[in-house]
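Excluded from the complex is one protein chain; the other protein chains are retained at their positions.
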Amino acid sequence: MAEFTEMTVEAAEKLRAEQPYEHRIHVSLLGKHGGFQPVPVLSASDFVKVTTGLNPVFSAEALARWVTERLGDAELGEAISAECADLALFAQAPVACALVAERLAQAEEVLGIAEPAVVEA
Amino acid sequence: MATGGYVGKILRLDLTARTSSVIETEKYVQWGGGHGIGSAIFWELCTDKTVTGRDPKNVVTLMTSPLSGTMAPSASGRVEIQGIGTAGYPINWFTRSNFGGRFGGQLKYAGWDGIVLEGKADSPIWIDIINDKAVFRDAKDLWGKDTQETQQLIWELKENEEHGWTEIGKTRDSGRTTQKPAVITIGPAGENQSALGCLVHDAGNAAGQGGFGAVFGSKNLKAISVVGTGSIEIADPAGLFNARIWAKDEYAAAPGQQVEPNGPTFGVDPAPVFLYAKNPDGPMGPQACQGCINGCRARFETGIANESSCQETSMYKAFDVLAHGEGTDASYIATDLVQKMGVNSYELMQGMGYLYALSKMGVLGKGLEIDTDIDMSRIGEADFVIDLVDKISNREDIGEDLADGFVRAAEKWGRLEKDYAAGILDFPYWGYANHGYDPRAELEWGYSSIMGDRDMNEHGFNANFWSVIKHMMAGMEMPVSAEEYAKITTSKMVPYQDDMSMVDYSTENMYSESFAKLVVWQRHYTRFWKQSALYCDFRYPDFTNYNREDNVGITGDGEPKFWNVITGQDITFLDGIELGRKIWNLDNAIWILQGRHRDMVQFASYIYDIPLENSLVGPYYPMAGKVGDEWAYINTLGRSIDRDGFEEWKTHFYNLEGWDVASGWPTRETLEGLDLAFVADALAEAEKLGGV
Partner (left out) sequence: MVDKDTSSAGEIVPAEKTGTISRRQFFTGVGGLGVGIVLGGTLFNGLLLPDEVIAIPASQGYLLVDSKKCQGCNTCMMACSLTHHGVQSLSLSRIQVIQDPFAKFPDDKYIAQCRQCADPKCVTACPTGAMHVDTETGVRTVDVAKCIGCQECVYACEFNVSRAGWNFEEKHAQKCDLCLNTPFMDAEGGPGGQQACVAACPTGAISFVSEIPVQSDAGYEVNLRDEGWAALGYPIDDEGKVSPAEAALAE
C-alpha cells in the first residue's frame, strides 16, 4: 500500500482523463503460446481493467513516464518506478495495477464519483 | 522418370465455357510440386500478367505435391493456391496462399495433382469433382450461404450409403469411401468480391491472405468439392513407413510427453495453440490436418470455433479485454464468425486496431469525417464484430471502402501517408497487415516479406524467438545458448553453412551481406521445401529440437528423406534449395512483368521513421545476436530500419541472387544458369531484363 499525498480536483481529473490516441501505451497479453495484438491503453482505468486478473507485460519505465507526463502524476510515476524496478517482467503487472487502482480510487473519491476501487487495508 | 507420389494429371477448368481438360503432370514434374508447378503453369497460361485479381483472365492454380495424401509427416495436408491476388498494394501481385486439412489428399486420391481455374462463369457455380469426373454445378442454392452451410449442403448431396460406405458410380468396382467430400468454399465476403474474403475448408482451414475469396467471387465460383477413392503409388512403401516411424521415434513428442517449450516446430506436443485472452478450458479433443506428426488444434464440446488455433484466436483479444477486463465468449464468437463468413482474420485484426485509432481520434463514427453506422463504442463486444463482418461481407457502409483492403481504404479516405507516418496503420509491406514480428525487430520477417509480395508467414527463424520468450515466461533456462542456436541453425543453411552471422540480429549486422544471405536462403528453402513440397510451416524448418539430446532438429535430413522415398528420386537437401532458387527467379520475373522495380521495394514510412519500442510481447523482442564478440539473446527493440542501410542490404541481396543491382531484375546469365532462357527472352522483349 503506497502512501500517496492528497490530490487536488485538477490532479484527479487529469489522472482520469482519456488520452488522445497518439499518447497511448501498450500492454501485451501473453499465454502459453504467446499472443499477437498488444492492447492500446488510453487511460488509467483502461490500464487497471486490462491488468486486473490478467498478467500482461509492459515496460514499467514507459508506464512510469506515461503516468508522469500524460496523466500528470509524478508521484504515482515514481511509485511505479520504485516498486517495479527490481521485479521480473512477468511480476510487474499486479504491482503496477494495484498502485494505479489505488490512486484512481483516490481520484474518484476526490471527485465524488464512485466508491473506492481498492478497499483500504 | 520416377513418378511415385504424383498421380499424373492436373485438372484444367475453363469456367467460361464450363469445360474441363487434362494437363499431364509429367510436363511440370521438373518444378517439383505445389508452388513450383503453379508458377510454371501461371507463366504459360496467364498471357497478360498485368491484369488485376478480379479480371477473368486471371489464372488460379490449386496444387498439391507428391507428398500430399501420404504418410510424410506434416507434409500431407497442405494445398498451395496461386494467382493474381486482390490484396497487394500498390500492385495486385501474383501471390500465394495455402491451406491445410484433407482437401489435398482427396484431390490426389481422385487422380489429380492439382486444379487450374481460368475464365469466369456466367452465373454462380460450384465444381463437383468425383474421381476423374468434374462437373460444373449450379450454385444458386449455395450462393449467399456461409462456409459451414455450404459444405453441409454439399455433403448432403453425397449420401448414397451402403452400410456406411458411399459408393461412387454405378458398379461394384467404381470406388467407395466413408469420407465426406473435401470442400473449399468462399463465404459472402468472397461472393461480393471483397479483398477481405478468403477460402475456407472444413471448420478451420483457410487460405486467408491475398484476397483469393474475391478472386473466386469474380469468377462466380462458390466452391470446389472433391471425392477421391483412388490410390497414390509410392516408390518405396516400406521405406516410407520406416521413415515415418523414424521421424516419430527420433524427433516427435511422444503422446503425453512434457516437452520443453519451443516455437512451432517438429517436436512440439499436440496441445492446441490458443491465443485467446481466456482460452477455452472445457472438454475438447485434438484435431490435426492429414498426416500431421502432432496437430495444433482441437474440436470442442461447444462446437464453437472448431479447428481454430493460433492467429485467428488472437484476432479479437485486445478489444475483448479492453471492453471486459478479461477474455470472454466474444472472442470465441469472433473467431467462429470469420471462419463461417470466410473473412481474413489478419486483415481484420490489424484493421480493427486502425478503426479503433480512427474512432478515438474523432475521425470515424456516426456523422464524422468517415461516416459509419457501426457503433464504435461497442468494440470488444460480439455484436460489434458481427456488425463489422456483416458490413464487410456485404460491402455496405465502410465495408465498401474496405473492399480492397485497409490500406486502399486509408487511401480512399485521403489518410494513407499521414496514418502510415503516425504508425497507426500497421501494414508495413505491400498493403499486408503486420504479423506482429515487426520488421524493425525480427529483421528477416520484414526483409523476406518486402523482397517478396506479401507478409511472408514463414516461422523458421521466428521459432527461436518464441522458444526464448516461453522460457522467459516459465522462468526456465534456454536449452541452447544463442551461440549454439546460431551454430546448429546455420550449419543446416546450405550452401551458406559456414557463416554464423546469418542469424546475428544485432543492429551492427542488420544491413550486412551475411544477413542478406539469411533471407536469400530462406526464399529458396521455403519456395521449394515448404511451398512446393508442402512441408507445413508450423513444423518445418526444424532447426533446434529439444527432444534430442544434441538439440539438432530434423531439417536437412527429414525433408529429402520423405521426398525421395515417395517419389523414387534421389535429391539432396541442397538440390531442393536450388530448385527453390529457380522457382523464386520465375516468380520475380512475373512480378517484374507486373511492374516490379528495385525503387518500389520499400516499407511503409513508419518502419524507417519510428523506432519500435513495444512488441507483441511487451518491451522485449529477443533474437540471437552478437554483442561485441559474444553471442546472446539480445533485445531488438528500440530501432527502426535506416533507409540507406536498407538500400545497402538490398544491394547485397541482389548481388547474391545474381540480379542487376540497379533494377533488381535477374540477368540473362543468372536465368540461363537456371535453365530459364525463355524467361530471359520474355523479360528482354518487355525491356525488363537485368543488366541490359
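Read from first to last, the chains carry the letters A and B; within each, the first residue is number 1.
Throughout what follows, a contact is a pair of C-beta atoms (placed from the backbone, for glycine too) under 8 Å apart; a residue touches a chain by one contact, two chains touch by 3 or more.
What you see is a predicted model; the values in this text were computed from it and never measured.
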Not-displayed chain touches, in the whole complex, chains B
Among listed residues B:306, B:449, B:512 or B:670, the absent chain is touched only by B:306
In the whole complex, of B:237, B:479 or B:673, the residue touching the missing chain would be B:237
In the whole complex, of B:173, B:477, B:549 or B:599, the residue touching the missing chain would be B:173
Chain B positions in touch with the non-displayed chain are 69-71, 76-77, 102, 105, 108-109, 148, 151-152, 162-165, 172-180, 202-204, 229-234, 237-238, 240-242, 244-245, 248, 252, 254-258, 269-272, 279, 281-295, 298-303, 306-307
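The rule is short, and it goes like this: only the chains that are shown with their structure count from here on.
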The chain B residues in contact with chain A across the complex are 271, 273-277, 279, 310-311, 314-315, 317-318, 321-322, 325-326, 349-350, 353, 356-357, 360-361, 422, 424, 435-436, 466, 469-470, 472-473, 475, 613-620
In the complex, chain A touches chain B at residues 20-22, 25-42, 46, 49-50, 52-54, 56-59, 61-62, 88-90
